[in-house]
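The other protein chains are all here in position, but one chain of the complex has been omitted.
Our next item is chain A:
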Amino acid sequence: MDGKVKEQKRHQQKHSGPKAERKKLKKQEGSTEEDGRKRNPKAFSVQSAVRMAKTFHRSQDIKTKKHHIPHVDRTPLEPPPIVIVVVGPPKVGKSTLIRCLIKNFTRQKLGDICGPVTIVSGKKRRLTFMECNNDINTMIDLAKVADLVLMLIDASFGFEMETFEFLNICQVHGFPRIMGVLTHLDSFKNNKTLRKTKKNLKHRFWTEVYQGAKLFYLSGMVYGEYQIQEVKNLGRFISVMKFRPLVWQTSHPYVLVDRMEDLTDPERVRTDPKCDRTVSLYGYLRGTHLKNKGQVHIPGVGDFQVADVNFLPDPCALPEAQKKRALNEKERLLYAPMAGVGGVVYDKDAVYIDLPASHVNQQQEEVRPTTELVQSLIDTHATLDAKMAASKVSLFSGSATLDSTDVGEPSGEEGPREECVWDPNTQRKRRKVVFTEKEEEDVSGSSDDDDEDDDEDGDIDSEDGDQEEQEEEEDEDEDNLSTFLIDARAESDETEKTVTAYPPAKKQKVEEGKKRREESAEVPAFADSEDDLEMSEEESEEEGDNVRAGDSGHCSEEDEEESDDDEEEDDKEESEDESMEEDDAAGATMKKQTASESEEEEEEQGGLRWKEGLQQKASEAFLRQQKAAPNLRKLVYGSVVEADDSDDEEQELGGLFRVSRPQNSKKSQANGVDSSRFDPDASHNWDLEEMLNSIRDCFVTGKWEEDQDAATLLKEDEELYGDFEDLETGKVHKGQTGEQDQAENSENDEDDAADDDDDNEESLVKVDDDEVQKKKRLEKKQRLKERFNAEYDNEDATYFDDLKEEMQKQAELNRAEFADVDDETRVQYEGFRPGMYVRLEISSLPCEFVTNFDPHYPIILGGLGSSEGNVGYLQMRLKKHRWYHRILKTRDPLILSLGWRRFQTIPLYHMEDHNGRHRLLKYTPQHMHCGASIWGPVTPQGTGFLAVQSVAGTKANFRIAATGVILDLDKSVTIVKKLKLIGYPYKIFKNTSFIKGMFNTVLEVAKFEGASVRTVSGVRGQIKKALSTPPGAYRATFEDRLLMSDVVFLRSWYPVSVPQLYNPVTSLLLPAGQKDSWAGMRTLGQLKHDLGIRNKPNTDSLYKPVVRAPRHFNRLHIPKELQKALPFKSKPKQQQPKGKMPRDLQRPSVIREPHEKKVAALLLALSTVHNHKRKKAHTAQHAKHKEFLQQKEKQEEAKLKRQKEARKKLYRIQGQVDQKKSRSSLKGAPQDD
């Protein structure tokens, strides 16, 4: 090569020809042909059907994996505050964090964090912070109510056992959201170790929670607080966090109590300091609807029946207007009554938070004194209340409830503006007058200060008596508290207070009455609540109007009875609860009087407001009464307000009034025929034509409604789908819409024409028509849209989508159904909604609950479902925790946390055999699940539980002993353990033996007849029949003959009963400071250890040195006969040893003389020499002979060889001769031929 690279040919671009043209085209409209599928359909066609199926499968799998079972969304519109539990070992910075967060959200400083702290964090979110101390009881309880857990970890130390214990508790009781927070990061001086620690901790945290779980770093403290920016970030995270509903929480109502009041009569407490207490507990209701009078469990205390529930105005309400972006200072509320924060005013039924405008700068210390003052006031208030109650009781020894109801009811109807319509049922009033006056006197006597408001007092009417009393109280209160009570609040407070004086059931009515009074100026008194309907009905009945004509046969049975005795029947129907109506008609005049009285009284009190529009109201009431629907609700449930305590009331009243009244009708009903059949109304005569006509439309042959009629529907369809063009003929069909509209218009015009004379009317009608038209159009549009939506969405609607839609619809219905009902009524239908601030009254709490109250420990009211209050046998699946270092023993008490409860119980562990038998285990298996049976509270299947051996103190080791799940609630448990009965043969026949020692009586044997037995050596047999003596012995047959030394045993299974121990852990009742030292029943091991008892082991079980006796074998004895028959070979030989030589044969030993010895020695020497010579000679001879033999052999061989040679020669010669001979003979023959 010459070193020069050969130049390659240049590329020449085509400027013409098909290729160039194609390129040009491409350049021009390249964008249009972008779609690869169009351009190159082959590349996108199905290459492999299998592969396609696989990809399809995969995508579908991924899609379906994302699905969760759809649930009806039952979250309330205004959800309760989110519970944030701050957990961590001591000294890790929990309180500091809460303080910082609160400061971040509300700009307020909180000193001591006591109990739950509720704050408003945003426009739609409230938070409740709760600090969790290091007690495992607290950890368990709070894990059950937490929505979010802030898990504080001391980075300088690393993870502590509590953290892992808490995580495990969470796992068992449904996993709330968990966020880790690393503190003490400033203790790291070296940046590298810091990074490394962070990473290590993060990864460990991830393995415990989930990969990528959020871990926050609080890098250091500034003036005893965390850095503002970091806290702010944490706050942001919290306020945008989403939560998944947990199964247990969404199916049970619960309250994290943030306030507790002791309502017990102080006098009772004084006389008996250990008496059961009545306590009211306050908090936000969470989870699901709570029914009144339900059962609740208070973890750490026990199960209780709620005496009463009512809802209160929200003390920490969300801001009203939602439009602006951020909260203003006033809306950043803070509510922590247990911590005594924020000028909280305690009232029995209402809570007021007073945050002065400059509260941002205010210190907690400044507020304190007022709080104390208020606290003292509360106390006096309670005392007064109690005293009032006491005075009542003392007056009417027979019926305590009687007077209370009496007081309650009149004030409930107290709005005397209604009186003119109302007067017939003044029976109550008569009584009321009596009672309240007395009571009033009594109370005023007892109360410290009645000198105030004397002028009012003088006029106090019977009915407003106690109310006034309350007002007085209130006034006084106001004087004292005027600094921080706004007037408006005071007013509402007044109502609240009044309410409190009466038994809780009355409240509603009372309040309604009040409301009515307040609203009377603008609204006619008869609000549209159900109560009014009732009242009007009552009244109509009293007046003799037969409303039942319109009753259309409701409860016809009772109607019939009614004809007999009207008055009584009225009472009865109103009934059961209308306690006051017992009096006969004679009382009516009385009533009138009292009514007028009360009117007057009202005048003074109500300031004549009620008189406005009296006439109008009366007429309205009359109208209403005319067309009043029979108030079924009242018929069914009795008077709504009194609904709850109807039964007692009736009884109590019965004690006073019903004695003389024959209760025949009632009795006959009580013992009537129990049949669900509903007899027909006698008034209907089905032979009459009009009767028949009245049900014509119930049949398909009758008239149809507008929207269902086939003709109208067809027409509608025509409107919708009428327009179409026949493509074949090209003809265009028009729908009739236009025409119809025209027609309608013309109709309207006609109408207008008819109405022409009245101008005003006409214009009105015009407007109406326009509106009607508009409405119609809108409706049509709506319909079209719906139809389109339905079609559009249904295109790829799956089962899942349908299900989801159904749930959605149900959720909407749930929301909408009671949305416009007022809360008082609403709670009766659906119970108390989650998100409400409720007050629960519980009677008969143990006194320790109050005396040992410690706000640092959470009080949780966990609602129980139906039959969850019962105790029964539970079957569970249990696994010892892999970190718990010991196995668990059957019958050792164990503390379980199950549902809301913590309790000690005695589990029996068992395993299921292959044949379905549950056999008892002595210990839990190491690394396996096993079954466990306990006696405990009935809890739905699938609920998780955890077990600890003891809740007292903190131990170095991991405390959670086992976890598991409830499988079954079954009272017929069949756990068995193996039982071997042992007996000994005492008489042996061939295969039959008599066995004793296994049973004690004949009866026992009889039960086991036919059972199979076995000997230790493996001979099987069967029990046949009992023997008379000795008792318990029996005859058994075996497959072989037994030996007397055999042991016979019977393998059987003995059912074990589960011990009925259910011992709730009452840790909250322990004195403060010792709450973590609850000790229940001790385990056997602990008991022995504590009492120093050591088991005496069975001596047979001890190991001893093995001593073996020498074996002794007997001679083989062969009978003589057999010996004779044996062949000689097998015959026993005379093997006897010779035995001792007889004495006579024994010869004495020879003892030589010395000479003889020498001779003998010489002889021996000579013989030895001789022997040696001989031996030598012999050897020589032998060698010689050998040589000779060899030589001889050689010679022989040579001879043989020679002979062989000779013979060979000879044979050869002979052969040759023969050959010659034969040859010659052959030759000769041809010659012959």
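As a convention for this text, a residue touches a chain if its C-beta (ideal position, glycine included) is under 8 Å from a C-beta of that chain, and two chains touch if they have at least 3 such contacts; residues count from 1.
One rule holds for everything that comes next: contacts and distances are computed from a predicted model.
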Looking at what's absent rather than what's present, what does UniProt name the missing chain, "NUBP2 factor", "SERTA domain-containing protein 1", "RNA 3'-terminal phosphate cyclase-like protein" or "Glucosidase 2 subunit beta"?
"RNA 3'-terminal phosphate cyclase-like protein"
Among A:E160, A:D303 or A:E841, exactly one should touch the missing chain; which is it?
A:D303
Can you tell me which of A:S59, A:N200 or A:Q941 touches the chain that was removed from the display?
A:Q941
Looking beyond the chains shown, say which of A:K214, A:R268, A:K291 or A:H856 touches the absent one.
A:K291
Considering the whole complex, which of A:H684, A:R886, A:K990 or A:R1020 touches the chain not shown?
A:H684
In the full complex, which bits of chain A touch the chain not displayed? Write them out.
72, 74, 251, 288-289, 291-295, 302-305, 550-558, 629-630, 632-633, 635-637, 643, 667, 669-678, 680-681, 684, 686, 691-704, 810, 813-814, 817-818, 828-831, 865-872, 938, 940-942, 967-972
